[in-house]
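Report on the following structure.
With one protein chain removed, the remaining protein chains of the complex are shown where they sit.
Just so it is clear, A and B label the chains in written order, and each chain counts residues from 1 on its own.
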Amino acid sequence: MTVNRRYPDPDIVIVGGGLMGACLAWGLSQQGLRVCVLDEGDIALRASRANFALVWVQGKGVGFPAYTAWTKGAAGAWPGLAADLKSETGIDVGLDQPGGFTLCLSDRELQASVDALERLHNQPHAVAHPYEVLDHSQTKLRLPAIGPEVSGAIYCPLDGHVNSLRFFRALHAALKVRGVDYRPGHAVAAVEPKEGGFLLKGPWGEVRAPKVVLAAGLGNAHLASMVGLEAPMKPSRGQIIVTEKASPFLRYPVVTVRQTDEGGVMIGDSEEANGASLAIDHGISSVMADRAVRMFPILADLNVVRTWSAFRVMTLDSYPVYEQSQTCPGAFIAMAHSGVTLAPQHAYILARAIAAGAIPQDVSVFGTRRFHVPARA
Amino acid sequence: MFRRAPDRMRDQVTFTFDGNPIVAAAGDSVAAALLAAGIQACRTTPVSGAPRGPYCMMGVCFECLVRIDGVGNRQGCLVPVREGMKVETQKGSYALPAEAGQ
Partner (left out) sequence: MMVGVESAQIGRIDDLAGDYDVVVIGAGPSGLRAATTASEFGAQVLLVDENQTPGGQIYRSVLRAQEADRRRLGEDYWRGRAIAEAFLRSDAHYSPMTTAWSIVPFHGESGEIIGHEVGISAAGKTRLIRTKQIVLGTGALERPFPVPGWTLPGVMTAGAAQIALKASGLIPEGRVVIAGTGPLLYLLAAQLIDAGATISAVLDTTPKANWRKALRYLPEFLASPYAIKGMKLLCSVLRRTKVVRWVSSLSAEGEGALKEVVWRANGREQRVPADILLLHQGIVPNINFSNALGCEHEWDERQLAFRPRVDKWYRTSVPGIAITGDGAGIQGAEAAALQGALAGLGCAVRLGLIDIESGERRAAPLRSQLRKASRGRAFLEVLYRPAESFRIPQNPNTIVCRCEEISAGQIRSSVDAGAIGPNQMKVFLRTGMGPCQGRLCGLTVTELIANERGVGPNEVGYYRLRFPIKPLRLSELASLPQSEAAKAAVLADLADTHPPKNGRGERL
């Protein structure tokens, strides 16, 4: 086993080695910083391990137009990210952005989707994204495998997906190439501001650095207040079904059904606000499986090999939080549910901002101040 | 590569493997019936296309996957062979009906 790089005095410590932490670590190392990533062990909540791998624009940003822009920017920057990772690690992350569908199984469902998109586009300062509303036969032309119960669809040409496991692996390979000091099995119990920097402690010992980024997903909840930050979150449990590999049948990702480039079909995703445990709820699996079979009847005999549930990194209003601490400058927090879609923004823009020591104007809308002002109607 | 003890030649059933008729004993699993007929490889893998054949015969290795009566990826060692059953090599991943292809 080769000895991994160890910085006794890193310039910056990132707490969390999921998609957020890894993107930031990679970006910060490109800025010439000596980066140390402290990650948990093999068993942890790890929302990054349970994602649905969509690069998704459609419908994003109702009540928050800046988020539509941020997401559109991310989707546009993805080809560059994929190319950079490919050239640095040789790993193809399987980015495919042919546009994506929301399939509806009743006219009312279709109408609800259309209404939501209209709300998005009619709000003040709206940022538009292209979309088409399709009826059954128009949908059938592009998705021949749909069943008779599909009443229609929304199509957005900006949507796509990646192979999220290969993306995760590519990021970690890139961290190695860049000489990032990645330390798994280093869960952080405490962060203390100390002598103009930060001291991070855990059962494994301690590390000191002038800057720290909390990218610990759900773990941010207990770390944030230690350095004058906030991590306002709400519980959100999702469940996913994965099938065995099948021959290609789905050219485009559907928001609840996608076929990976390896052939497996992923079906999701549910949301519960009160799920306290990660035990699988077969009722939810049943609804998801039933809808998938009604959308694509040819999947009926396909074998399910796995179901799983995970807690999302869901902020109170479900939009990202990026912020520098006012009371402890040099401490940053970064958390977002859409760690795949937003990856290029985190790897490039946010990492540069953190390296520069200031969150720019257009990103600062994602600060926690928004939770403290009365909502504009 | 296997032969059957003469005392175990009981009620016979006939099924087909890739179109060829095979005589088996009632009660045989599909995988056992294939081994008795000298067939060692019953599938190719979805990853590399390598041939594979029954390995554990007790339902845990998923190497004896075959297509049975049109349904892919059935565990041959757990399905009893039946008269007239249509068994086929499982070629790579589960083949969805062709009309769905694009």
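Please note the rule applied: contacts are C-beta pairs under 8 Å (C-beta built on N, C-alpha and C of every residue); 3 or more make two chains touch, one makes a residue touch a chain.
The model shown is predicted, which means the values in this text are computed figures rather than measured ones.
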Of A:D9, A:D135, A:D290 or A:D362, the one touching the omitted chain in the full complex: A:D290
Among A:E109, A:E132, A:E192 or A:D317, the residue in touch with the chain that has been omitted: A:E109
Residue in contact with the excluded chain [from A:G17, A:G59, A:G73 or A:P344]: A:G17
Positions on subunit A where the hidden chain makes contact: 1-2, 4, 17, 39, 41-43, 49, 105-106, 108-109, 112, 165, 168-169, 172-173, 175-176, 182, 184-185, 239, 241, 243-244, 262, 267, 270-272, 279-293, 299-308
Hidden partner chain, residues of subunit B it touches: 1-5, 7-8, 25, 27-29, 32-33, 35-36, 40-41, 45, 47-48, 50-63, 65, 73, 78, 80
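We take it that only the chains that are shown with their structure count from here on.
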Whole-Å gap separating subunit A and subunit B, where each centre is the average of the chain's CA atoms: 42
Interface residues, subunit B side, partner subunit A - complex: 46, 71-73, 92-97, 99-102
Subunit A residues touching subunit B - in the complex, by the definition given at the top: 144-145, 244-249, 251, 262-263, 296, 298-299, 301-303
